[in-house]
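All protein chains of the complex are present and in place, except for one that has been dropped.
Note that the chains take the letters A and B in the order they are written out, and that residue 1 is the start of every chain.
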Amino acid sequence: MLLYALRRLIYLVPVALGVSLLVFALVHLAPGDPISAIVPPDAPKEVIDKLKEYYGFDKPLPVQYFRWLAVTLTGDLGNSIGTGRPVASEVASAFGNTIILAIAATTLAFTLAVILGTAAAYAKSRIVDRLVTLISLVGVSVPHFWLAIVLVIIFAVELGALPPMGMGPENSTGWRFDRAHLAHMVLPTIALSVIPLGVVTRTVRSTIKETLSMEFVTALQAKGMNDRQILRHVLKNAAPTCLAVMGLQAGNLIGGSILIETVFAWPGTGFLLNSAIFRRDLPILQGTTLVLAGFFMLLNLTVDVIQTMVDPRIKRG
Amino acid sequence: MDTLIPVDRGGPAQPLLLASGLQKHFPVGGGILGRGRKVVRAVDDLTLSVAKGETLGVVGESGCGKSTVARLLIRLLKPDRGTMVLDGDPVDEPHGITVNELRRNVQMVFQDSYASLNPRLTIGETLAFAPKAHGLPAAQARERVRDLLSKVGLDPNNYAERYPHELSGGQRQRVNIARALALRPRLVILDEAVSALDKSVEAQVLNMLVDLKEELGLTYVFISHDLNVVQYLSDRVLVMYLGKIVELGPVEAIYGDPQHPYTRALLSARPSMDPRKRTKEAPIQGDPPNPIDPPSGCRFRTRCPFAEDVCGRVEPILADTGRQSVACHIQVPGSGHSKAARTGVIAA
Partner (left out) sequence: MAIQTSSLELGSGTLVQAIPASASRGYWKSVARRLRRDPVTLVCAGTLILIVAAALAAPWLGLADPYKTSMLRRLYPLGSPNHILGTDELGRDMFSRLIYGGRLSLFMGVTPVLCALLIGGFLGITAGFLGGRVNMAIMRVMDVFYAFPSVLLAISLSGAMGAGTENTLLSLTLVFIPPICRVSESVTTQVRGFDFVDAARASGASTLTIVRVHVLGNVLGPILVYATSLISVAIILAAGLSFLGLGVKPPEPEWGLMLNTLRQAIYVNPVLAALPGVMIFITSICFNMMSDGLRAAMDVKA
């Protein structure tokens, strides 16, 4: 088992290198001189040249890449052009905020999805099945950032019940588990959870339906097992696929939270990315992308390994 | 149409197909970049010859390499080692014929009648594909299709426009046979061609195969795990185990006087309708070994009731014992096996 995980980790290395190359190239995709993002256009030439040397922009590209790679691997992601503070610490604190939201959203989405999906698969009446299918279809089709705006309109503007933006009350920094902060969390959590809800509900419903139609269920019924015990077997059978999809959705959620965070001004990695793009703060852009992509890769690896553990059919050769 | 009929070059004494020293190993996944450290030794140093006009039966358990041999003979797989000679012409070598030309002479009928027909094409389109790919104009291809369908007992007016899912298993297999005949081959390899059919349908198809062979002057290599069918159809029989030939000879010799312990166990395992006929043979013990790591020496020794030391040290080669050839130390005088004759020359 450990060997398998280790082997997959080694597999990741070339991919990780490719990812780093892509992230490095991002900066150079940007139009214009990277330097122009840092200094005003009318700066004296000596200043520009000095900064070029400091950031290493004057060396040939491959050299720049390896320098950057070497520095990055030590954990130093450079400094933000806007605030001057180390990128790594900015990303770390933003990441924490995103995780809070992600945990809430995935818990909500996955719990509901399992309940709805199972209910739909077992339902005798077609109405329940149709309803759940509709819910999951809506979840997948709705533009979640629009839903966020609609939620703000309904609950913040019209009803005034929930705050429209921010992570906590005006002058609080950081997150705490209290009523005010939880109130700020409600709307973004709902908005963030729709897509995973839609996808996972569909997956749960279809895997359970498929499992129910397998012959071993008939065999269990013939043996005299009651429905609840069969349900345990069915869930165990459907678990690997569903877990894999859940893992993927969780990863997408964390990496793709930028839209919701922008609507709610939630200070997570998405919001950080957004402001970095507009300030042309390339070190933050690179650092955030790198961290998010790296996290996504590790998450996928974990999901793969867990799936192998849970599903005995997958060969660990 | 005449341009597609291959010509007999070597005369009756020349074997139609001669394969020497064929080897095919498949790497098993694992290791970085998919290059495995393990290999499945599907076929090892296999030599066989097929005489013109005969039916060579090939029997063996699942996993013994029969299908790999079939695919090697028609070059769907490239052998790691070994040569092939078609009617005197070496295949895929500078002074011989190309693989494409080989394929004009050697064709194959697959086992799974459904998976071997493209579900999106009509029967007519499937049958016309090969001749058209070799340059036959469309009108003549259509004629050829009608001709082929009639030969296998399917009404061309009815079946040419049908799709595979509209046919029964037996009908699909007839289409497969027709397809194999489309390029007028000389040798047809039948890889478990009737195994998936109901018994009554199987009988019809087998009889059709016999008639076609005579009518068109074909040579067959008939691969099957069904010993009775092989006995009915074959002139000579070849018994395979784990990638190697263990016994080879005329059908009467193999079925009447099997000499290899594996052959004997296989044949005696056939259930008989006569309750008085009890098998006296020792049954095959144990599980089939892993083709990734075959036993040293004789590959059958782990399941052979007569295995001894020498069987693990020395690999038996196919030796002529009169009517047939056997790869077993027991049959070779002086081999060191306790049951073998003490001295003597191996019969030439």
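The criterion applied here is as follows: a residue touches a chain if its C-beta (ideal position, glycine included) is under 8 Å from a C-beta of that chain, and two chains touch if they have at least 3 such contacts.
The shown structure was predicted, so the numbers you read here are calculated from the model rather than taken from an experiment.
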Visible chains in contact with the missing one: A, B
Option touching the unshown chain, where B:Ser168, B:Asn290 or B:Ser338 are the choices: B:Ser168
Listed residues B:Lys24, B:Arg144 or B:Arg179, member touching the removed chain: B:Arg179
Residue, one of B:Gln107, B:Thr219 or B:Thr263, that touches the chain absent here: B:Gln107
Omitted-chain contact residue, chosen from B:Gly11, B:Pro119 or B:Pro271: B:Pro119
Touch with the omitted chain, as defined above, among A:Leu137, A:Ala180 or A:Ala219: A:Leu137
Of A:Tyr4, A:Tyr122 or A:Phe145, the one touching the omitted chain in the full complex: A:Phe145
For chain B, the residues touching the chain missing from this view: 33-34, 71, 74, 76, 99-100, 103-104, 107-108, 110-112, 115-121, 126, 129-130, 133-134, 150-155, 158-159, 161-163, 165-168, 170-171, 174, 176, 179, 182-183, 200, 203-204, 206-208, 211, 228, 231-232
On chain A, residues whose C-beta touches the chain left out of the figure: 14-16, 18-19, 21-23, 26-27, 29-31, 137-138, 140-143, 145-147, 149-150, 152-153, 157-158, 251-252, 254-256, 258-259, 262, 273-274, 276-278, 282, 285, 289, 292-293, 296-297, 300
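The rule we apply is simple: only the chains that are shown with their structure count from here on.
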Where chain A and chain B are represented by their mean Cα positions, the distance between them in whole Å: 55
